[in-house]
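The structure under discussion appears below in the form of structure tokens.
Rather than the whole complex, this shows some of its chains in their spots.
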Amino acid sequence: MTFALAIERLALTRGHRRLFAGLDLSLRAGDLLSLTGPNGAGKTSLLRVIAGLLAPTEGIVRIRTDSGEAVDGEDRARLVGWLGDRDAVKPQLDVGEQLRFWAKLYGTPAPEPEAFGLKPQLPGQYLSSGQKRRLALARLVLTGRKLWLLDEPLAALDDDGKALLAGKLTAHCAAGGIAIAATHDPLGVDGLTLRLGDA
Amino acid sequence: MLQLGNPRRFLDVTGKLLPWLAAATAVLFAVGLWLALNVPPDYQQGDSVRIMFLHVPAAWVAMMAYGLMAFAGATALVGRHPLADIALKTAAPLGAVFTALGLVTGSLWGRPMWGAFWVWDGRLTSFLLLLFLYLGIIALGNAIEDEVRAARAAAVLAIVGAVNLPIIHFSVQWWTTLHQGASILRQGGPAIAPVFLWPLAIMALAYTALFMTLWIVRIRTTILERKAAVLVATGRA
Amino acid sequence: MSALRTVIARDLMLAVRAGGGAALALAFFAAVATLVPLGIGPDLKLLARIAAGVLWVAAVLAALLSLDRLFQADFEDGSLDLMALAPLSLEALAFAKIVAHWLSTGLPLTVIGALLAVAYGLPAAATGTLVLALLIGTPAVSAIGGIGAALTLSIRRGGLILPFIVLPLVAPVVIFGAGAVAAVLDGLQSGALLFLAAFSLLAVALAPFAAAAGVRLNLGA
């Protein structure tokens, strides 16, 4: 048995607008999926549904863990690594403090900020857009979760940052993880693609 | 009770019940008001004692309505039942109206009794807060667009707010206060002349029947509205 | 357990650093206490008479002031999503946030309250009761405020609804809290502190569940 994600007949309607319906998807350990589609197609919404943060209108999302256990409902949350479209960076804390906090919360070791091109003493308030994105990426990596959900991970990253991201994605999938990334640009890593509703 | 939880069954049963309930309300009000107008004037309060028959039942029903609403809220949260959602949502405005009625009649009574429309005593203030709570629940329910989420939020608040009920009731014991102490619902039996007791009891029944009638009507209309909305949305109407 | 401590420590740090949270609440409390004598004149007897009531109201409002952003900031910048996915139930999260709020405002408010009571000329015995009452009652304020903050998280008119939710629920705290002091001043026995303790216990025990329900509800918005 290996880690796997199965989505069946998933549908979501937000404020009278049907974003997607009858969506089926199955991914296995090692798969990387690029989620594309026009602005407002529902990429972010789909990621939230998969994470269990948003209830779908219909359908189910189920994860099979390495031990063969089928996990759905709220328990899914414990398997998800999240990189949202907002950076969740606190202006009052410095880079090191933020990483240590999340590491403690997720019960994993905190990574070296330098490995992500960040200075540990820099306060969140002074970070440039790309530096914030790098911090968010570091936080994703530290969760150690097997299902990564990334929302526009390339935003604000420079070439070096993009290579860093590609490296992390490759390593994650090679280690038996699954990653789904909503993006408008190529991730620089081979993988599957799902295009959501062209309006 | 369980069978009533099914919306269709609820419509069936209440459809038969409603005319009787409405008739009972009318009769109770007629008798109650007639009695209230014919009791002898109080030796202290004179004719203004008659406001009691409008005031006290309004206050009671306002509190009872809150209790029922909170119960519906608990059912909605535990059972995730759509009918409980509707019961909660429809009880709130009705309860608010009865609370307002209790406040207005109390104020009108307060003018001759205390020389002021309003005093800041414990019972009056906590009853005013009950009105706020009703308004908060209504506002919260309306502020969230999604029906299920709105009902759940309102239910949480309704349950939490139930602590206010004992506070209103016992407030007269806990503070030095201007408001009448418990004279009817108290340990050791009512401390009120029997001539007043009977009309008051009948008026209390009348108010209760009125609340029930209105509540059932509102629940029925909401069920039918939602059915219609589903039909329209699915293109079947 | 450790996750709980982690959140508490972080929220405390944010409250102290931001200035927005803890410092503002304390400053506000001190401001009310300073302005009231300016408003009603320097009649010491009158001041002592109303001291407990005014200080209680000020403390409750100061605490509430910082409460409406208890979850808001984390909601807006996306941190709440990450916390919902962390190995920590939303109930535990809400509890941690309430505890952190109390530590960063309720507790210091109690200390400052003691100083202000003396400045208002409250007798020693009454001051003692006031401090005890603040210590017992402020956790309930944090807890109740937490419920309100969670329920109104994603609502556009949240600010309007919040007082309607919180006010009826905190009223008992003010009533019993100030009542306990009034009883001491009048030389009466009173069970107000007991009531206050019971109410506070109930509030702190139940609030995390209600607040978690509110957060869960709003994450899907």
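For clarity, chains are labelled A, B and C in written order, and residue numbers in each chain start from 1.
The working rule: a residue touches a chain if its C-beta (ideal position, glycine included) is under 8 Å from a C-beta of that chain, and two chains touch if they have at least 3 such contacts.
Please read all numbers here as calculations on a predicted model, not as lab measurements.
Taking the complete structure file into account, the protein chain formula is A x2, B x1, C x2.
We take it that only the chains that are shown with their structure count from here on.
Each chain gets one centre point, the mean of its Cα atoms, and the points for chain A and chain B are 50 Å apart. Per-chain Cα centroids separate chain B from chain C by 31 Å.
Within chain C, the positions touching two or more other chains are listed as 220.
In chain A, no position touches at least two other chains.
Chain B contributes residues 77, 122, 125-126, 129-130, 132-133, 135-136, 139-140, 143-144, 146, 149, 152-153, 156-157, 159-161, 163-164, 167, 174-175 to its touches with chain C in the complex. Interface residues of chain C, counted against chain A in their complex, comprise 2-3, 6-7, 10, 13-14, 17-18, 74, 76-79, 81-88, 219-220.
The touching residues of chain C, when paired with chain B in their complex, are 147, 151-152, 155-158, 160-161, 164-165, 167-169, 171-172, 175, 179, 192, 195, 199, 202, 206, 210, 213-214, 217, 220-221.
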